[in-house]
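Moving on to chain A:
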Amino acid sequence: MSVKDLVRMANQIAVNQAHLSDDDAVALVAQHLTMFWAPALRRDLQVAAESGDTGLNAVALRAVRQLQPA
Partner candidate 1 sequence: MTLLHEPARRVLSDMGTPAVPGESTVEVEIDGLAVTVPEGTSIMRAAAEAGIDVPKLCATDTLKSFGSCRVCLVEIEGRPGAPASCTTPVAPGMKVATSSPKVDRLRRGIIELYLSDHPADSCADGACELHAMAETVGLTDVRYGQQGHNHLNIEVDASNPYFSFDPKACIVCSRCVRACDEVQGTFALTVEGRGFESLISASGTSFMESECVSCGACVQACPTTALQEKSVIELGMPTRTVKTTCAYCGVGCSFDAEMRGDELVRMTPSKEGGANEGHSCVKGRFAWGYATHRERITVPMVRESITDEWREVSWDEAIAFTAQRFTTLQEQYGPDSIGGITSSRCTNEEVFVVQKMVRAAFGNNNVDTCARVCHSPTGYGLKQTFGTSAGTQDFKSVEDADVILLIGANPTDAHPVFASRMKKRLRQGAQLVVVDPRRIDLVRTPHIEAAHHLPLLPGTNVAMVNALAHVVVSEGLVDREFVASRCEDESFAAWESFIARPENSPEAMESATGVAASEIRAAARLYATAPNAAIYYGLGVTEHSQGSTMVMGMANLAMATGNIGRNGVGVNPLRGQNNVQGSCDMGSFPHEFSGYRHVSDDTVRVLFEDAWGREMRAEPGLRIPNMFDAAVAGTFRGLFVQGEDVAQSDPNITHVTAALTALDTLVVQDLFLNETAKFAHVFLPGTSFLEKDGTFTNAERRINRVRPVMAPKTGKDEWQVACDIATAMGYPMGYDEASQIMDEIAQVTPTFSGVSFAHLDEAGSLQWPCNDAAPEGTPIMHVDEFVRGKGHFVPTPYVPTDEKANRKFPLLLTTGRILSQYNVGAQTRRTANVEWHSEDLLEMHEADAAERGISEGDWVALNSRVGETHMRAHITDRVPQGVVYTTFHHPESGANVVTTENSDWATNCPEYKVTAVQMRPANAVDPHRVRADA
Partner candidate 2 sequence: MRSWSFDVKRLTLGEMTERSLSEIAGGASLEAADPTSARVRAVAEARSAEPGPLLEILHDVQNEFGHLPESTTPVVAEVLNLSRAEVHGVISFYSDFHTAPPAEVTVAICRGEACQAVGAEALADYAKSRLGVDVGAHAKDGSVGLEQIFCFGNCALGPTASVAGRLHGRVTAERLDALIDDAQAGGSSS
Partner candidate 3 sequence: MTVTVYIPRDSSARAVGADEVAVALTAEAARRGDEIRIVRNGSRGMLWLEPFVEVEVDGTRVGYGPVQAGDVAALLDAGLLTGADHGLKHGAVDDLPWLARQDRLTYARMGVIDPLDLADYETHGGLAGLRNAVAMTPQEVVDAVSASGLRGRGGAGFPAGRKWQTVLSAPGDTKYICCNADEGDSGTYADRMLMEGDPFTLLEGMTIAGLAVGATHGYIYIRSEYPDARDILNAAIGAARTFGWLGTDVLGSGRAFDINVRMGAGAYICGEETSMLDSLEGKRGMVRAKPPLPALEGLFGKPTVVNNVLTLGSVPFVLAEGADAHASRGLDRSLGTQVFQLAGNIKQGGVVELGFGVTLRELVEDFGGGTASGRPIRAIQVGGPLGSYLTPDQLDLPMEYETFAAAGAMVGHGGIVVHDDTVDMAKLARFAMEFCSEESCGKCTPCRVGSTRGVEVIDRITAGDDRAGNLTLLLDLCDVMTDGSLCAMGGLTPMPVLSALTKFPEDFGLTAQEVTS
């Protein structure tokens, strides 16, 4: 799975929560990723998030960091 695509999709989810406070948005993105993304995808994203500048926006990055280890 291309990390670039995962980042793009995660960012897109985050951007669509613009009406929420950052904390709420982070929670919602994390919940969405848990509910709808296969563990492998989350795992790839988590790995990428820890490895440095992935291009994840602030909300998405926080959300990814909040995810349970998949």
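As a selection rule, all candidates are chains of the complex that A comes from, given by their letters.
Points worth noting:
Throughout what follows, a residue touches a chain if its C-beta (ideal position, glycine included) is under 8 Å from a C-beta of that chain, and two chains touch if they have at least 3 such contacts; residues count from 1.
What you see is a predicted model; the values in this text were computed from it and never measured.
One candidate among 1, 2 or 3 touches chain A in this complex; it is 1, while the rest do not. By the touch criterion given at the top, residues 1-2, 5, 9, 12-13, 15-20, 32, 34-41, 70 of chain A touch candidate 1 in their complex.
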